[in-house]
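Heads up, this is only part of the complex; the chains shown haven't been moved.
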Amino acid sequence: MLDKDRLFPAESGVARRVAQALYETVKGLPIVSPHGHTDPRWFADNKSFPDPAALFIQPDHYVFRMLYSQGVSLESLGVPQQGTNSGEAVRVDPREVWRIFARHYYLFRGTPTRLWLDHSFETLFGLTERLSEANADTFYDVIAAKLKTPEFLPRALYERFGIEVLATTDAAVDSLEHHRAIRDSGWKGRVLPTFRPDAVIDAEYAGFRENLEALGTLTGEDVSGWNGYLRALRSRRQFFIANGATATDHGHLTAMTADLSPVDAAKLYGRIFSGHLEAGDVELFQAQMLTEMAGMSVEDGLVMQLHPGSIRNHNLKVYEKFGRDKGADIPSPTEYVRSLRPLLTKYGNDPRLTLIVFTLDETSYSRELAPLAGHYPALRLGPPWWFHDSPEGMMRFREQATETAGFYNTVGFNDDTRAFLSIPARHDVARRVDCAFLGRLVAEGRLDEDEAFEVAKELTVGLVKRAYKL
Amino acid sequence: MLDKDRLFPAESGVARRVAQALYETVKGLPIVSPHGHTDPRWFADNKSFPDPAALFIQPDHYVFRMLYSQGVSLESLGVPQQGTNSGEAVRVDPREVWRIFARHYYLFRGTPTRLWLDHSFETLFGLTERLSEANADTFYDVIAAKLKTPEFLPRALYERFGIEVLATTDAAVDSLEHHRAIRDSGWKGRVLPTFRPDAVIDAEYAGFRENLEALGTLTGEDVSGWNGYLRALRSRRQFFIANGATATDHGHLTAMTADLSPVDAAKLYGRIFSGHLEAGDVELFQAQMLTEMAGMSVEDGLVMQLHPGSIRNHNLKVYEKFGRDKGADIPSPTEYVRSLRPLLTKYGNDPRLTLIVFTLDETSYSRELAPLAGHYPALRLGPPWWFHDSPEGMMRFREQATETAGFYNTVGFNDDTRAFLSIPARHDVARRVDCAFLGRLVAEGRLDEDEAFEVAKELTVGLVKRAYKL
């Protein structure tokens, strides 16, 4: 089913030949996954994944959003509803869910989801036919049976995938118990936490007050005041560092940063804490906190990631019934140049800071992000994110960012996924697209062939390891 | 003159071979034209088109805007002026107009207009040389002579073009007399009206008051109040449905929608009707009416089309002398995610609504429209519109929309034209570009060849017929 030369330049010429040769040297390199959303409990408990639907469909918003857009209800797919256990479907036969999925598999034509799924089916389960209504049950049975074998336990898959390190994303008040359990178990897999403090910074986050309280309790700091709040965050960062974290992650609505005086920042925090908000306080506080976090990164060395521009939970009805992360997060235009200026003015020239910026607004690649990253020592460009984590999306990123930022202000690939089985497929797509791009540069006389081999390795492992200090 | 393999991948390889094979299966399929601006009177009266200039130049803003941009006056081209009959030129010899056009034909190099014109000249008139100053008179004579023959009457052309259905665009207060005359004539061509209520919704539309009065008179409703106004619109929609309409069309400056309470909506309409406007009322009323129209579509089944983002009549001097639609409508940045939210919150999950959205702002394909259409069941993406109805524009649309929205949240092709003779050429360009895109997907291992054949047919007839209920 899989074309061994997929995603390379279609015609047989220099570009294709070079892409093939480059790929041969990087396809087997270890997977370095510095940003993602797998569940650390999988690796702590090392239990079997329940069934094909629970693995491929119910947790993957790429999959069910497309089905939903064509009239398939989320209920019929057993997508977990609010108030139910997040890993658990609601009274739906997983085999029936799988049949619905198979019947609609044609909807994924031309999408990266299709590439990832086919890759998993063939390489992991030996399923070389295209999924369809006719073979749905066969697929289901084969997958379900394999999931029960030791070779398909999470740790075995981690090893089989050739993962060298895998970062998860964890709330600032998380106990990191699963990460500790993994380490205490003696298993040699590296599953590292990432410090994600959104829920104690965004005053509109569900449970914000409770999160603040937990932050105070966990750290023994008095978070009713600005200085105690900052000390509590520093303390949690140290806790994450002690548990292996090398990075933080920040998912804001905009890229706005601020640099208030300590007095004004303290007053602002007072309003945030008390809930007596003035107009703009919520966004301004997030903006100020990005700069504070950059300052803490200068101190403690955690690499900082900023993912702005997603309007979360756009579909109110879906949100009310099914909660967050249900395929209804929609990108919006995002400005970086004025927004990042306060932070960059304060820390952008400091070699101790690495700030990795992502975007859902491709117009910013060539207009804003590549020019900024091609100047500020602290700034790096994250790989194409979310909807752009796709062959066309990745190629546009290279075409639009490289001429101004070069390769060395980028940081390799992130899979950013909770779909564990798609990780090898996603990295494989990224490697192929990068080799295709490099092959074209060589064929067009824009890069020497020996350099292309060096760059291909850098894009696969070198840049990501250095950027994330892995 | 026409390359039989035009618009396919240039190099001879898999992508080109597949594109050719796909095209063989779709080139002869009927033309389904669900959105356009041909004049229903042509088919009602079935009279000869007057002369080459009146057919190719004077009504086609793509043609005369380019000539005007290079210093050719609209007067010299006989473009109809305000106060004259819309189909009639002002004291200009059409042969002289044609000569000016021929002399400047080189200006269209690299534009889709050139492709459409060459296609018409060769396939309809057997003119296989390139138009130039030298052969201008020959072209004129050949075209003028053919236009007088029965084979070039509107109905004969409709049949020769293989049109299965052709939608026009008609004001809410239109009598639809020509559509009725067509049906009453017994001719089997399907020329359907489309309900376009802009002129009774946009308070700044020229003649808005008179249009409202006509709306009241035609329907016997008291349009001085909100409920009577809504009843009048429902009544007109039923009239259009009775005359074959399957869709509405809305051409707003922005995509803004609103969902006011009935009381606030009634008050707003009161201000609109009385002309005692507050700041923002005109846009807010349009926004509210989009949501009202979506609600009516849920009731009566008319497919809803939204075409926002064109700043009309940008050139005041041209507008004052020549009126609307004179090539001076200019796109502007257009936001969809926040703008459509009120409407989508109310009706976006309702399977009875089909809302087809178009854009002149290509940045929204991957950032906003594909993510929205890849989630909301009611939403579909219209084909590349207006300035983007071109080989590069269509290819960018597929490249930027498909990975997130897939093929099945799109709705085939619209020609959107008042240039009747260009319809086969436009559909041919769309079919070729789609086949080229699919050919590349196959060659790059992203789609199986058998699937590509299925998708090619869907993009040509399947999707459009289902989306528009044709």
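Lettered A and B in written order, each chain numbered from 1.
The definition used in the following text is that contacts are C-beta pairs under 8 Å (C-beta built on N, C-alpha and C of every residue); 3 or more make two chains touch, one makes a residue touch a chain.
Because the structure is predicted, anything quoted here is derived from the model rather than measured.
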Full complex stoichiometry in copies [only 2 chains shown in place]: 3
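Throughout what follows, only the chains that are shown with their structure count from here on.
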Rotation angle superposing chain A onto its copy chain B by C-alpha atoms, nearest 5 degrees: 120
Approximate Å spacing (C-alpha centroids) for the pair chain A, chain B: 40
Chain A to chain B touching residues, read off their complex: 2-3, 5-8, 10-13, 65-66, 68-71, 106-112, 114-115, 130, 311, 314-318, 327-328, 330-333, 360-363, 387-388, 390-393
Touch list for chain B against partner chain A, complex: 9, 11, 13-15, 335, 337-338, 341, 344-345, 348-349, 351, 363, 366-368, 370-377, 379, 399-400, 402-409, 440-441, 443-448, 451, 454-455
